[in-house]
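A short worksheet on the structure shown next.
The complex appears here without one of its protein chains, the remainder shown in place.
And then chain A:
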Amino acid sequence: MDPIIIVGTGLAGYGTAREFRKHDKETPLVLITRDDGASYYKPDLSEAHAKDAAPDDLVKKNVDAMAEELDATIHTHRQVESIDPQTRTLSLNGDSLQYHKLVLAFGADPIMLKLAGDATQAVHKVNNLADYRSFRSHLGDARHVAILGAGLIGCEFANDLVGAGYEVSVLDPAGWPLSQLLPEKCGEAVERELDRAGVHWHLGHAAVAVHHDNGRLQVVRDDDDSVYADAVLSAVGLRAGVELAQAAGLKTDKGIVVDRTLVTSDPHIYALGDCAEVDGHWRPYVGPLMQCARTLGKTLAGGEGDTAGAVKYPTLPIIVKTHVCPVIVYPPVDKHGEWQVEGDGSNLEARFVNEDGDLLGFALTGEATNKRRDYLKDAPPLMD
């Protein structure tokens, strides 16, 4: 029988493979990855300094150990060039591989701003361990790191770097940090505590250029002011890579479009994780993707006559590991409501309620994160 092929060896790819193997130890399994196939937990990247971890320390199992654990063939440093759903083949560096079922789990790509200047090549990204290794190796003697983007990754890295003794500046056009996730007062709590820890905020400003300047890097703001740094990290957002799927004729939108059984517009191709839009939602977080991996692993092991399972998302919040002001946030799915914020200083409880007072979402900062249990009980599941 042709193998199940999984493209991507992140949490989604390896998670699906592991779940599949719990139910089916016979069908051949092949994984393909553009990196070295090491298994790691991506959220570890943004607190590596706090845990005194070098990039290699973050590897949980190397590719050989994973291949043995999964009884799978893993092709590393390979990029899939094209998929032919009609013949169920994919093309890989000139080779052709036949699949019985195909799973697309290759994640998203960091959005890179169109910056002017002669030093744009020096701007780092950290969406995978290989990029993170590169960032850490260039950090070297750096004193000042400029971070583009005050979202989840930008703020976590700001905390980790300032805690490790670096000078840190963060630039973002938004009015407060974590503006996509948090109401203003909660974002300001994070801003205040990171400011106390030494972070320089440049909110309300976008970076427009990066220049080399006497061995340093000059980050130019939209108002022509500059930040002089030794390293620049870009964390302005992610975009699902849909080109491969589009070229294969699959339906795409914010991500590769799948329904609750994780199947694409082709019955033999599935998608999950940061590259997929599940039932209309693109949620690039660990919680949703692990639920998808568990559901899909079972589905792949099922017989042709079995009904494919529908994924459900329980109440799994987003944890922002800004340790000077930790955040637990559960953004509302139903946006018809308003935020009500209570609490002192940086210890805030924010409830997103509808006009009947029902809890639709919440955000907790600082000490208030200790109240997570009660909020998780009251909040509606993400997708049931």
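For this structure, a couple of remarks:
The rule is short, and it goes like this: contacts are C-beta pairs under 8 Å (C-beta built on N, C-alpha and C of every residue); 3 or more make two chains touch, one makes a residue touch a chain; residues count from 1.
Quick note on the criterion: contacts and distances are computed from a predicted model.
The chain that is not shown carries the UniProt protein name "Rubredoxin", picked from "Protocatechuate 3,4-dioxygenase beta chain", "Rubredoxin", "NADH-quinone oxidoreductase subunit L" or "ABC transporter permease". In the complete complex, the hidden chain is touched by one of A:L316, A:V341 or A:L359, namely A:L316. Residue A:V286 is the one among A:L31, A:V258 or A:V286 that touches the chain not shown.
Residues touching the missing chain, restricted to chain A, are 11, 15, 18, 39-41, 43-44, 47, 60, 286-287, 290-291, 294, 314, 316-317, 319, 321, 372-373, 376-377 (touch as defined at the top).
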